[in-house]
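Below is one structure, written out as C-alpha cells; the observations come after it.
One protein chain is absent from this view; the other protein chains keep their places.
For reference, chains read A and B in written order, and residue numbers begin at 1 within each chain.
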Amino acid sequence: MDPGLRRDDGLMGDHDLIGRNRLKTAALNGGALAQWRKWAPLAVLLALCILISLFNGNFLTIGNFIRLLNSAAIPLVLCMGATFIILMGSIDLSVEGIVALTAVMVSLLVTNDISPYAIGLFAVPLAVIAGGVMGLLNGLLHVKLKTPSFMTTLGVGFAGVGIAMAVLGGDTVRISDQTFRFLSLGRPLGIPMAVWIAIASVAIAFIIQERTRLGRWLYAIGTDEMTARHAGIPIERTRILIFTVAGLFYGLGGVLSAAQFGQGHALISQGRLFTTITAVVVGGTALSGGVGSVLNSVIGVMIVVVLANGLVLMGVEPYVQQGVQGLLIIAAVALALDRSRLEVVK
Amino acid sequence: MMPPVLELRGVSKSFPGVKALDDVSFAINKSEVVGLIGENGAGKSSLLKVLNGIYQPDRGEILVNGQAIRIVSPRLAFDSGIAMVFQEQSILPTLTVAENIFLGREEEFLRYGLISKARMNEAAAVELKKVRLACHPGTRCADLSFADRQMVEIAKALSLDSRIKGDVTILLDEPTSVVERKEVDLLFEIVRDLKQRASIVFISHRLEEVLDISDRVYVMRDGKVVKELGSGEATVKDLHQHMVGRQLHHEYYREARQAAPSSQVVLSCNGLCKEGAFSNISFPLHAGEIIGIAGVIGSGREDLARCLAGHSPADRGTLTVDGSVVRFGAPHEAARKGIGLVPSERKTEGQVSAFTVAENMTLAALPKYVASGILRFAAEHATAQEWIGRLKIKTPSTATMVGSLSGGNQQKVVLAKWRVAGVRVLILDHPTRGIDVGAKEDVYELVRDMTAEGMAVILLGDTLEEVIGLSNRILVMRDGEVTATFEAPPGGKPAQVDLIRHMV
Partner (left out) sequence: MTAGKPFSPAVKSSVNRRALLKGAAGAAAVAAVARSFPMPAIAQETTWTLANSMRSVANPYHATFAKGGEDFAKTVGAKFETLVTDGNSEKGISDIKALLQRTGGKLILNVDPNDSPDARVIVEEVKKAGGFVVTQWNKPDDLHPWDFDPNYVAHMSFDGVPTAEAIANALFAAFGGEGGIVALGGILSNVPAIERKLGLDNAIAKTNGKVKLLDFQPADWNEQKAFDITQAWITRFGDEVKGVFAANDGMGMGALEALRQNGLAGKVPVVGIDGIDAAVKAIEAGEFAGTVAWDPLWTGGMGLAIPYAHVTGKIDITKEPKEHREFYGTGIIVTKDTVADYKNNPPKTDFGDLWGKATGQIQYRS
C-alpha cells in the first residue's frame, strides 16, 4: 500500500517532513492564485476607474460618484435576486416581466392620473409582495411541473409584461405622489434614497446568503443537487423559496423604477434582464451554480455601470461603444474564471 | 437478549429488468462492526440506499431496536440514528468543512433564524478531533486533499453520535478505496474507538481490511445475502470464493505470464523536468514491458503520467517516441504517436458515460470509422462486438450506455478504446481503483495480454502490491525525483519495505 502523507497532523508523529512541506506549499500556491481570482472583478473595476479618470477628471468627483450609485441602485436590487437564482444553478429570465408588473401596479396604487387609488407608501409593500408572488409562481411551476427554470421564468416574465400591458392597454401612468417619488428623488445625507434602499437590499441579501439556512442550502443545491438531497435538504422547498425571495427583490426593483421615472408602463423594464445577468456573471458568479456571492454581483453591477458611464465620459464613438462593452465584459469574465480547474466549458 | 440495533427482514427491491435486492435479511448488534462485501452489482449500494431512505423497499421491513420503521428520506434515516459515508463523496467543495458537516442540520446553530458560524465551527472542531483532522473548520473543502475530504465525510457521520439519544449505526461505503495505508490505519483506529458508542457497517473491496476490522461478515451476490460468517473463521480466500462464486484458480497478478521485455525501446525520457511537479526523469520503456511507478501522493508520479500522455508539456528535457523527439501540446497529439492514458477518474476523464459501449470504444480512433464525413455504424458495431468478445466485457449490447455497466466493465471499455486506437504505450493510472476483485483479475489478465502483444505499459498502481506484482521494473519517486529503480522479474520481486524506504 502507498503510505499517504497528506495530513498535517501533529497527533500522528509524522516523520516525513519533506513530503508534508511540499504539499503545504502546493496548497498555498493554489490558494494564492484562487485568492487572486477572487479579487479579479474588483481589480477590473479599479483598473476601469483609473483608466476613465485619466481621460476625464470629472469621473472622480463626488457628484459623478453619486450619479453612478444612482444608476447602479436598481440593477443592484435586481441582481440580489438574480444572484441567488444563479448560485442555485438556475436562471431567471422573468426579471423584466416582474419589474414591469410591479412598477405598473405601484404606480396605479399611489396618486396618479389614471386610477383613483392613492394609498401612498402602503403601495410599496403590496408591490414588493406582488413580485414575491410572481417569484413564487416561478418556483412552483419550475419545481412542481419540473420545467426547466429557463422556460418557466421566460413564460412568467412574458405573463408579467402581458398583464402590465393588459392593465394599461399601452398607456403610461404618471405618478404625482411626491412622497412616493421621494424613494428615488429624496437625498438623505446627500445620497439618493434609491441608493440607500439598494444598500439595504445588499445587506439583507448578504445576511440571507451568509447567515441563514436558505443561503447555505442554495450553495449546496447549486454545487451538487444530489448530494444536497442526500444531506436531507428540502430541495423543492428551498428552490421555491429562493425564487420567491428573488421575486421580492424584483418587486422592489419595480417600485424603484416607478419612483425613478415617475411613471409606470409595460416597457419600463426593457433591457434590465440583460444588464442583470451580465452584472452577475461579470462579478464572478458562475452560471453553473455554487460559486459566487452577492458581493461579487455588487462589483459586477459597478463594472457595468462604470463602463457605460465611462464610455460616454471618454467620448468613445457610439459606434464603437457596444463593441468595447462586449470585449470588456468578456475580459472581465475571463479574468475571474479559474481555467485550470475548468476543462469542459459548455 | 437485546434486539439488534438495526435489522432488515426479507427486504426486496426491483428496478425494471433488475432485482437489486432479493429477500435480504441482515442484522447489526450494538457495538458490532459488520462487514458487507460483494462484487459490484451484488446489491450493496442498493441496500445502503434503502437504509438511507433514498430507495423504498418493495417488500420486507426495517427495524431499529426492534421497532419497524419506514425510512422515507435521508433526514429521517439520520434522525433514526443511521448515518452514511458515501462511496461517491458527498462533500461539497464550495462549502466549508463545518458547513459540510452540518449540512441540512443547521437548526441547532440558529439564533433568531440566523446561523452562528462561530458555534458551528466550534461544534465542527469537536467532530474533526474525532477523525484527527487538524484543519480549521472554516476551510473550504475545495482546498482539502481527497483523503482529507473523506475524513470530513466520516466526521459528518460521526457528528450523529453526540446528537442522537438512541443507538447509532454508521454505514461506511468503501471508505478505504481511495485513501492510503496510513489513513486506513487511522480509520480503523477510529472505528474501533467508535465501537464503544456505535454500530458500524463496513463495506469494502479490500477483503483483508474487512476481515481485519469486522466482527462478522455478510457476503452478497446477485442481490442476495449468500453467506454470513464470523471473521475469525474466514480467510480472504473464503470471502473471495463466496463473493464471486468460483474458485481462485489463477495466481493473482499472473506473474507466470510476465515475459522479459524486448530490447526495442518504444519511449524514452531524458531529463524531463516540470516546475513544481517533477525533475530530471530519465528511463527507457521497451516493447512488452511494464514499468511501475511507486510514490506517495505528491511524489510527482501523476504529473509525470499526465505529461507523458500529452496533458501538460514538460518544461525541460526530451521525450523520445520511436526514435524521434516529440513534444506534446495536447492529448490527441500523444494519441497520434501511440500513447494512451487510462485516467484514475474513470467517470469524468476516462469515458463518456452517456455514450454507448461502441461509441466509447471508437472515440479515440473515430477517423477510422468515417467514410466521406459519415460515420460507418456497421464497422463501429463490428469493432465493438469484437472487443466485447476479446475482453469478455459484460454488456447487453454494443448500444448500452457505458454509465450503466459495472466499474470493471467500464474500465475494460476504456482499455478497449485505446486498443482500438492502436496505441502501443498505455499509461494506467490506478486502473483498478474502485473495481471489485473479480474485475481486477480480468484487468490484470488484459494487461498481460497486451504486453504479450508487444505493448508497453506504465503503471501507477492502486496499491504497492499491485505495482510489484505486475511490473517488470519499478521506479520509485519522491518529491518529483526518481529515488530508486528496482528490477522485478517473476520470482524475484522486491519487498514492499524496500520500496517504501525510498518513497518517504
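Keep in mind that, in the parts below, contacts are C-beta pairs under 8 Å (C-beta built on N, C-alpha and C of every residue); 3 or more make two chains touch, one makes a residue touch a chain.
This is a predicted model, so every value here is computed, not measured.
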Chains shown that the absent chain touches, full complex: A
Identified contact with the non-displayed chain, of A:166, A:203, A:226 or A:330: A:166
Where the missing chain touches subunit A, by residue: 56, 58-59, 61, 63-64, 67-68, 70-71, 97, 113, 137, 141, 154-172, 174, 184-185, 192, 260-263, 265-268, 270-272, 305, 308-310, 312-313, 315, 318-319
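Heads up, the rule we're going with is that only the chains that are shown with their structure count from here on.
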Sites on subunit A touched by subunit B in the complex: 1-12, 15-16, 18-19, 22-23, 26-27, 29-31, 34, 207, 210-213, 216-217, 219-220, 222-224, 227-233, 290-291
Of subunit B, residues touching subunit A in the complex: 52, 54, 73-75, 78, 84, 86, 90-95, 99, 103-107, 110, 113-115, 117, 132-135, 143, 145, 147-148, 151, 179-184, 186, 276, 294-299, 463-465, 478-479, 496, 500, 503-504
